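Note that one protein chain is taken out, while the other chains of the complex remain in position.
Our next item is subunit A:
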Amino acid sequence: MPAVRGDGMRGLAVFISDIRNCKSKEAEIKRINKELANIRSKFKGDKTLDGYQKKKYVCKLLFIFLLGHDIDFGHMEAVNLLSSNKYSEKQIGYLFISVLVNTRSDLINLINQSIKNDLQSRNPIHVNLALQCIANIGSKEMAEVFGHDIPKLLVSGDTMDVVKQSAALCLLRLFRTSQEIIPGGEWTSRIIHLLNDQHMGVVTAATSLIDALVKKNPDEYKGCISLAVSRLSRIVTASYTDLQDYTYYFVPAPWLSVKLLRLLQNYPPPDDPGVRGRLIECLETILNKAQEPPKSKKVQHSNAKNAVLFEAISLIIHMDTEPNLLVRACNQLGQFLSNRETNLRYLALESMCLLATSEFSHDAVKKHQEVVILSMKMEKDVSVRQQAVDLLYAMCDKTNAEEIVQEMLNYLETADYSIREEMVLKVAILAEKYATDYTWYVDVILNLIRIAGDYVSEEVWYRVIQIVINRDDVQGYAAKTVFEALQAPACHENMVKVGGYILGEFGNLIAGDQRSSPSVQFQLLHSKYHLCSPMTRALLLSTYIKFVNLFPEIKTQIQEVFKQHSNLRSADAELQQRASEYLQLSIIASHDMLATVLEEMPVFPERESSILAVLKKKKPGRVPENEIREHKSPVPGSTANHQEERSAAKTVSANASTDLLGLSTPPAAPTAGNTGVLVDMLGELYTSGSPQPHANNVAAQNAYNPAKFVCKNNGVLFENDLIQIGVKSEFRQNLGRITLFYGNKTSTALQNFSAAVTNPTGCIGKLNVQSKKVDPTVEAGAQVQQMVNGECVFDYPGLSSILMANLPLTKLIKNEQHLNFIVLISV
């Protein structure tokens, strides 16, 4: 039998021990069902239950609820308990209500009444229970009902400290649910003055409340700055014997200090020189105290001390005006870097990341570079290593970029898988940003691909190609380096992609060397072909056709390869198409034409680097800035320079980069000027049988797709901002009827509107077309229709004939537009 203490509830203890002794889930459910039935019959019974019994049953219900079962009765009994005078019964009642009653319940009025009574009670314990309940439920309704009482409690003179403390926290909870609850005006100063309260508990609770209020309305509560600073200085200068109850392991009021320091971080550094001086004095004292030998060996002592210190440092970083303090903070953190505590090292690295972005302490942080690199390599905990990487990234600038990038590359080989991808992105960004010599950049990226190829995202290698193409000074070097890199027996697919692309463009620059003669280059690339994915293979095929242009001497060799892949041997349709198209191109086109078609890629337009965006997307909220914040105070020249340089180096957005290389789209998508030529020519090669000469008339920027009418009779033919043209067509044998609908999409009427249907010259005599005139005005938002009847007189060699409609439109703003359409009529 379980032991029962004092006024404990025996029935409850027995029930709980029964449940704990149940051997299976089923047995437990049976026991609970039995108990529920018992309680139901007790609650239903006509005899009235005394407070003890009610309390016991309500307790059992709570326990059952906490085991995960639904409770749908007993609320009334719980509410009854609220009016009891016994603490234990009242407490259980409040507990049940805050756990189980939803705010939409019918009982909420009764509950509110009880709470109101308790709030006005003279017994502080009852008041506290009521406040706890309000804070636990914290609904909007509660905020409305008690919105007046609680602030009164908080500032009234005769409220006890304990109650004030609870009232402040309760108010904070309600403030979070409904922002309007805090009255303005005179209340503001009264709430702020709680910071001066004698009782430290009240101050601690009030600081939390004020912090929330300040976040919403900083100006109104500006007055709290000086109060907070003076409170803080009193705590900081106090010896640990002064604040007896609020001294935690020899640290005076650490929680309150931390809260005050946080509160101050909501504002810029104080303007009043007195307050400012006092605050700086406080911060200096905190930094001084960190140097003192510890008063206790207990971990709690150092934890509390360091908590205050770190908060102080983040305030220093937030203010960012005191070079002296910043450097001192940085030195202090530097000491922590070699501390035994892992947590401390982590926090030190984290804060240093922030310090590195301040112009005053950037150099101070750089002094610790060695230690940070060491901790990136040696640290046991992966999160600390990650933090070290972040810090390295943040402290990198022109002077140390080469060293840091080299260290990160070295470490990458052994780095944890979880942080590799991020490291790769960081290395890529740093290398690009601080590259003075682009050969170095190319080296770094190729190393990156070699070491951690799997983690190199598309963006990274797109970027290196863009840079190589845009800078002709590195092209030769890049070609040579990739050629050497490709000679490794096993190289990553990304390397093959970069290699294929660069050799295709600039292979000629290294062809003079006997060791990298054209056929050697080709053989080398082709030896990797079979190991690659279809996407890479497609890229390699494009490289080969470029080779045909660059090195005519290996043309036959390449044609052989195209022949091999132009049939069923390569299962991928895209590869087949490329191979056969390239083959035809190499056979048919003259040398001059090849040279035009396969000219070197044009320079890419400068765009923002997409890699940074990728990094930000990967780790939202925890990407350290690698950019020193600018100041109104005189800016060092270097900062400005690299700002500019950065914007100059920014290029390419993620979505465009795919298209630029034309990998995912079939070759028939005209994106760059050169490829456009290629397409048209191929178009004629393959479609010489069917007439398509009007393709160029089409205004390409509009949503216009006549081809869909080959198999569809109805639909939207053309649409832009001004007009929508719909088609409805019917065909019977050689007769066709087309109804054209012209819908005005503008908000003004279209006037002088006319539409004519002309018969293309080739079709005269073979096709009779009759059309009706259209109404010259099209009202705003209205639609007019035009009927066109067509009769096919002669049979055509092709399946379709072409009908062209010219619609000269004059808009109100007097700009004339000629729109040409093609309607395909299948006969």
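Operating definition for what follows: a contact is a pair of C-beta atoms (placed from the backbone, for glycine too) under 8 Å apart; a residue touches a chain by one contact, two chains touch by 3 or more; residues count from 1.
Methods note: contacts and distances are computed from a predicted model.
Trainee: Leaving aside the chains on screen, match the unshown one to its UniProt name from "GPI-anchor transamidase component GPAA1", "MHD domain-containing protein", "Metaxin-2 isoform X4" or "Septin".
Mentor: So, among "GPI-anchor transamidase component GPAA1", "MHD domain-containing protein", "Metaxin-2 isoform X4" or "Septin", the name matching the hidden chain's UniProt entry is "MHD domain-containing protein".
Trainee: Tell me which residue among A:Lys30, A:Lys86, A:Lys367 or A:Lys772 touches the hidden chain in the full complex.
Mentor: A:Lys30
Trainee: I need the residue numbers on subunit A that touch the omitted chain, in ascending order.
Mentor: With respect to the unshown chain, the touching residues of subunit A are 23-25, 30-31, 33-34, 36-38, 40-41, 43-44, 70, 72-73, 75, 105-107.
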